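We show some of the complex, not the whole, and keep each chain where it was.
Chain lettering (A and B) follows the sequence in which the chains are written, and residue indices restart at 1 in each chain.
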Amino acid sequence: MSELVTFGETMLRLTPPRGHRLSRVDQFDVHVGGAESNVAVGAANLGVEAAWVSRLPATELGERIAYALRGEGVEPLVTWTDSGRVGTYYFERGGVPRGRDVVYDRHGTPIRDATPENVATERIRAADVFFTTGITPALSSQLVETTASLLEAANEAGVTTAFDVNYRRKLWSPAAARSTLADLFPSVDVLFVAERDAREVLGIGGETETVARDLVDDYGFETVVVTRGEEGALALHDGTATSRGTYPTETVDPLGSGDAFASGFLAERLDGASIPDALAYGTATAALKRTVEGDMARVSSGEVRALVENGEGPDIER
Amino acid sequence: MSELVTFGETMLRLTPPRGHRLSRVDQFDVHVGGAESNVAVGAANLGVEAAWVSRLPATELGERIAYALRGEGVEPLVTWTDSGRVGTYYFERGGVPRGRDVVYDRHGTPIRDATPENVATERIRAADVFFTTGITPALSSQLVETTASLLEAANEAGVTTAFDVNYRRKLWSPAAARSTLADLFPSVDVLFVAERDAREVLGIGGETETVARDLVDDYGFETVVVTRGEEGALALHDGTATSRGTYPTETVDPLGSGDAFASGFLAERLDGASIPDALAYGTATAALKRTVEGDMARVSSGEVRALVENGEGPDIER
């Protein structure tokens, strides 16, 4: 039985070498990423039994994704399809003052047709925690329905449900997102949301703690975690708010650090930790992730624990 | 005024390092390829003024394709679109006894919606030779119509039309191909066809020369070139058949060698050469292409001429 099961789209990420441009690219590094599988990978590397539910075309490229997840210790619960393509996204790193650039190519991926019947719903129902994000229902109208059904199914089965808003402007409008999410939120126990998304998508502004309290009041979440980029995060649980700043980082790759945060938070909660400890753990996991290439948090619980305890990585131990 | 104008789809080609598998790939070399742009590139490198007509999305990846063609000396006559994606294909080299593997990802490319009105038709009408292939009409029903219209427009404008059958099993059935091609052929002056495609798609078998004669009889081509893989090619023109074998090669990259053949043949014809000379030139261009990475014939006319004359490349000249 898996402790953490996630559901969502995972793609191949194609990245040019540092300082090179997509419009001139001669070589791509290949990574595998998707918010929900990233959370599963982060948790698995931190010691949680984790699985990921999705649909992929039965091609070498679909197998490439399953291979990546298996290696990281995540069980890929994949429904293989005869048609459709593997999604890709192109990530150009950038650097000040040039912004980063991501070109998504999500055309025709099989997850758009996912229903509770054609994915491993029974494994979701058997989990301790079920996690998905706002990207999933943004991909197709079928997925709005399916996401709702899976959250409800998890709820009914007594599984803790966790959800990261993860608003994607390229996929839907704030209004469309808000309306869909409002329907899903009653089935969600733990909500992760960027303060900006709370304001711009959900229409909830003000002080960070107020945002969290308003979210709990409006939707009845058990736990709300509001993330504020480099300014840290705030968790509200049982009426108590806890805040925490971030660690300074030498960032090698920023993608996936929000997912790393969620994985660290959830892993520590699954381990029975308090909210402040989970917040510290999530923050440290995100900081460590930023020093590693790729979207995945290839970070061990020993490293996270050392960072939480010492406030910095060890010297070279020799 | 361009001498040679081609029309068709061009994609990014993603290739793992030698001996690596798509299902385990960590790095891709990026090339640009498409039968019709390959022919334009080959001809341009041989000294012909060449242009390529197509539609691409206005993204960094669309610009990547235009950049590649400009560099090779081909004028990219691109209609830039706001939506759609750049096609990609994944090429795993293989090696005996493992076959090569190509995974096409042509979903949602803007050329599918090309009409004579939304591409640079006027440049086709002003060319000396217009070239396209059987891949183009296989991509959409709109493209069946558009290909027909462009061939007719070229014909009317007195442009020589050249067409490579290039049958792709993954795109359409032999029957569908045959029916569509039969409609296009009356507008075609110069036909390139693999002996296998003549037999399996067009239903014309027998001795190679017979195949060529039957094609001329059935469709009234001015010139027919039947290619036979490693066994060489036969050209039929004005009732006279000429045959030629291939050169032994140490193949680095086989993709695009058929296109290289067509580019060499057409370049030499545009230069006023006889059919036997054009056949020799095409054969040599194809052989040289196979020693070079990527789909494009990065081969100079000096090299082709030296090979035709000496039967082999020069010693290291030092």
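Quick notes on this structure:
The rule is short, and it goes like this: contacts are C-beta pairs under 8 Å (C-beta built on N, C-alpha and C of every residue); 3 or more make two chains touch, one makes a residue touch a chain.
Just so it is clear, the structure is predicted and the values come from calculations on it, not from any experiment.
Of 6 total copies in the complete assembly of this structure file, 2 are presented in place.
What we mean here is this: only the chains that are shown with their structure count from here on.
Spacing of subunit A relative to subunit B, judged by their CA centroids, is 44 angstrom. The residues of subunit A lying in touch with subunit B in their complex are 14, 21-30, 59-61, 63-64, 67, 85-86, 88, 90, 92, 101, 103, 105, 107-108.
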